[in-house]
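With one protein chain held back, the other chains of the complex are shown just where they sit.
== subunit A ==
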Amino acid sequence: MLTPIVDEDGAPFWSYARRGELRIQACADCDELRFPPRPCCPHCRSFETEWRHLTGQGRIWSYVLPHPPLLPDYAEQSPYNVVLVELTDAPHIRLVGNLVSEPGARLNSVPVERIRIGARVQVVFTDTGLPQWVLERP
């Protein structure tokens, strides 16, 4: 499986994720959230940042089901889902992820019929600190 190639701006996200926390970069001056992380606030151009703890609740904004040809580890689980989750407490912050039956489960562990746009989901983390999503009402 591919692991995130972490850059300087994204590093805090991943270190919080390894502790099981979903934190999103925010501007310490004007309070606006931004994603993906970057050095400067696009709203007020401040370089002061903080990492805001969020509830990890969201709704599926869209999803796809990839089929081969794919990288071998992914092909073996296909068709699997990739979801785009819009965070409930941070409109327009959307995270790409996978809908799974429980943390660390396979990428195809939720039956396709259960996936729909608008479904409420909750973030969970694998033991390596990768965020995943489970249905609020499985």
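Note that in this section a contact is a pair of C-beta atoms (placed from the backbone, for glycine too) under 8 Å apart; a residue touches a chain by one contact, two chains touch by 3 or more; residues count from 1.
The rule is simple: contacts and distances are computed from a predicted model.
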Suppose you had to identify the omitted chain by its UniProt name; would it be "Lipid-transfer protein", "Carbohydrate ABC transporter permease", "Sarcosine oxidase subunit delta" or "Glutamyl-tRNA(Gln) amidotransferase subunit A"? "Lipid-transfer protein"
Even though one chain is not shown, subunit A touches it at residues 1-7, 10, 14, 35-36, 42, 61-67, 69-75, 77, 79-80, 82, 84, 92-98, 107, 117, 130
